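Supplied in structure tokens, the structure appears directly below.
A single protein chain has been removed from this complex, and every other one stays in its place.
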């Protein structure tokens, strides 16, 4: 029994070991970011990497910092953003200069994926043909065209004002909500508006991107970023994507997601197989929750087991160390109680600045939560021991260490186990919140399901969590049967 | 000690008693709704009611159902919405017919606050003066005016199409984002747009509302709704607000919130004192977290104490009932464990369809959470009793009841208390999540603070929660000192 | 309950068999407890004396056989009803640690809803007979000396004036002089309000002095069961003879 248990636990933790060699793919939180992240993830998986996804991390700076600090290993950034928002350079320098600046930060820029996602002016294909307009400087000759420019572009320092100045454009544009602009062009209410070059709606509305013939707009080339110490195999694999996605392709992919309601994973897989970058998997869709279930469960178990072991390793000796000193015991109970009151979400939120996101802060939070039941039960068990047993242990000449080791702890064990079991179950429940900070586990389908209002998906997390709780009870019953003589065990076991 | 403790707990729960007689003011989740809710709340407070606010409950149906089911006692609805979206009437009937329909649902419509928040067409004051336009039918004579109509109004079945038909308006309007329309009028790009009659920007942009002289638009009179069984004093107090807010006033109040960045409470108080409906309070602003702190704490204590008492009352007897039957004990532990794994947020989310929002589901959730430590410690304590004590208790001729009452439970009490203390502390922590479902407590400032990124506000919840945890420990030490003889007590107490 | 004093045996064990861990302790044991007499069981350590008491009290169930109390065969559930009429002082003393000595003694009387006056009277009476003073009665069990605790346990067993008393080495930790006083009390009590008493002892002189009958047990069997004089004058086996010769 004992041996099997150890094998089981080691087996569970083994993936953790290999997790260290996993490639973590990140992305910023918008559609194109998710999609590119998924493409990279599938390419790497195909190339034999053990891939973990942390897509949709948030704003630029968070994602970039996550890369720098090693929480993710790769994500796709735009050269313009890198130069201006991150590296705070005045202009967008040449690729080699940019590479040098990045290198000082420990970041390596990989070859561009092929498209430049920047601002552009778009015009309806029909109107463009009729008037033979193909580049922005052509517009100078058509001062009567109605321009509807998005509010944001009107406001930007590098937006409409300098653009008009650079090209000498004679228009007084109307501000328009970007989401309405294409419809307005279709209705012929306006002729020209601003757009991103990879917008999936450009093809749909039959629009033409006017060439930026004076190179006014800075380049926003999509490039995967890795750390300079990245695995060469990883770099090689990512280089395989170079120049495979041009603006039209990206538009099409974006459109598939937005207009055709396909999942990121499906679009990514279609693209990669279409480009013969990976073989089509003949398994089910990658997104089936059944397929992810083992991963969810293993992640969940890792989180809870590591946290539980930590709180046993810390909580029990700590309780033992202080239990003879009432003041210290009281302090210990108060402190663990304090930690318990910091509400789950606030705790996870507080962790982020300290420990970043992901596995480590989740384990730390769970660790802090499971301390209280363990510490309190250990203390109570030790403090309510039969005084005759204590007298005999002392009177026999056992040293304080031996008294604990051979008498007090064995007698306190049923109560201590009771605390550990409570902590384990609480952990299994609380670990579902870990998904909020990207630590995975069974919270992932729950959080997704709650936000998508998809009850089935919620149940994909909730039911295994519940079953895990029962399994845990069983396991502990087995452990107790192993370590506690029958007459001392609570007869449940 | 014992007596003081009871006095203390009863004192804490007393507000709960009076909570039953509290008026709960609700509102829908948009600015005007919040503001009207706050006005009502302050009026009722001034008139001597014990007011609880549940503002911003969400969409129409949720708020209406909350009223019907007694979770809130009053909120402000619009007659048009009531007739069409709620009561599913074809047209908006006369006030008395509407009152009759509402009565069948157990709802009473109180006198209108004085304004009609409906759609309208607005024109710049200057242009209106120049052309002498004051009502919609005047527009027929000015077919050259530019109309920019919001996307939503263009789409609505009772929107632009029938309006144009009803008045025979000759325009082909341009779709425009509502938020840009006033600016467009100011820039003279359009002359007329649609608006809500109480829009705070109408005065700011110097617009004139065109009279709906053919009564095309249904009336959206703002009226407080209560249940037909409402306290007459409540109705009387609310009637005092009748006809105090006309469209211009409402516009001004909305504008104060939106443009002048005043809090709802401030605007409401200014209005009510200005109208001499209440005396100006010479205390600090109503919104200071210091002022709300006692309420937060009392709510928090009520939540946790009621939940804790429930789980003691349920958990301890249940454990006692089953502890002699291993199968039943196992089932009990498994079930409480299962409940524990349902993660806090999912649990709260699952509760809403079953129990609605607010106090009851929060208490139920906390109750379910605190069961595990109590049940497991009670079971373990009973199952690991000294067998000699059991032999003596049985051999003496005590009935099973007496054995429990006079021997087993007194001996198990230190361990049971340890479970209750753990549960109490966990409850204090978890109760902070109750704010998500409007149950108040110290979670309120935490949730607000997290969403506003206001650390001070977060600490206004977190620090008292932590202090409460310590206070709870003290309290329990006192209780233990009272009920457990010194030599059996863990010497912490 | 009244034990019918015309009955020969207040308690009868018939054909009792019992094993622990597949090791038989009793095989077809037959035992009668004479009504309103004091019977002593003597025998080697581990021969099954305490287990016999537990059988009578219903704390241990026989694998086979019948138990009759006051002439009626009792099942396990009945036995529970008899227990309050059988004062039982266990060998391990087993005072409840959460009650002080006095509360340990009076617990049963409280549950029987005696008036507090009669409770106090009975407590004072018993404490006096057992040589326990007020200070001792107010102590918790862990503050008592071994002999004090044993006497508190004895008082607890006798509180309800039970017609049957089961005493498992109930005087072993009491000093000889106090013990003499207790003997005197028991013997006087037997004259005025006779009880059916079964006492286990290792002190042969105690058995002879106190009891009407002696049962000698050897490895789960009763090798002699007779009036005291007969055991002393005509020991049935060598073992009994040794006990009588060397230890009285």
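Descriptive notes on the structure:
Residue numbering begins at 1 within each chain, and the chains themselves are lettered A, B and C in the order written.
Keep this in mind: a residue touches a chain if its C-beta (ideal position, glycine included) is under 8 Å from a C-beta of that chain, and two chains touch if they have at least 3 such contacts.
Note that this is a predicted model, so its numbers are computed, not measured.
Judged over the whole assembly, touch between the missing chain and the shown ones holds for A, C. Among the residues A:213, A:260 or A:402, only A:402 touches the chain that is left out of the figure. When the full complex is taken into account, the listed residue touching the unshown chain is C:91, out of C:17, C:91, C:190 or C:230. Interface note: of A:165, A:331, A:392 or A:471, the residue touching the hidden chain in the full complex is A:392.
The omitted chain makes contact with subunit A at the following residues, 388-389, 391-399, 402, 406-407, 410-411, 484-485, 487-488.
Counting the whole complex, the residues of subunit C in touch with the unshown chain are 20, 23, 42-46, 49-50, 91-92, 131, 135-136, 143-148, 151, 168-169, 172-180, 202-204, 239, 242-243, 246-247.
Here is the rule we use: only the chains that are shown with their structure count from here on.
Chain geometry summary: the mean Cα position of subunit B and that of subunit C are 69 Å apart. Centre-to-centre, using mean CA coordinates, subunit A is 74 Å away from subunit C. Residue numbers of subunit B whose C-beta contacts span two or more other chains: 487-488.
Shown for subunit C are the residues in touch with two or more other chains, namely 142.
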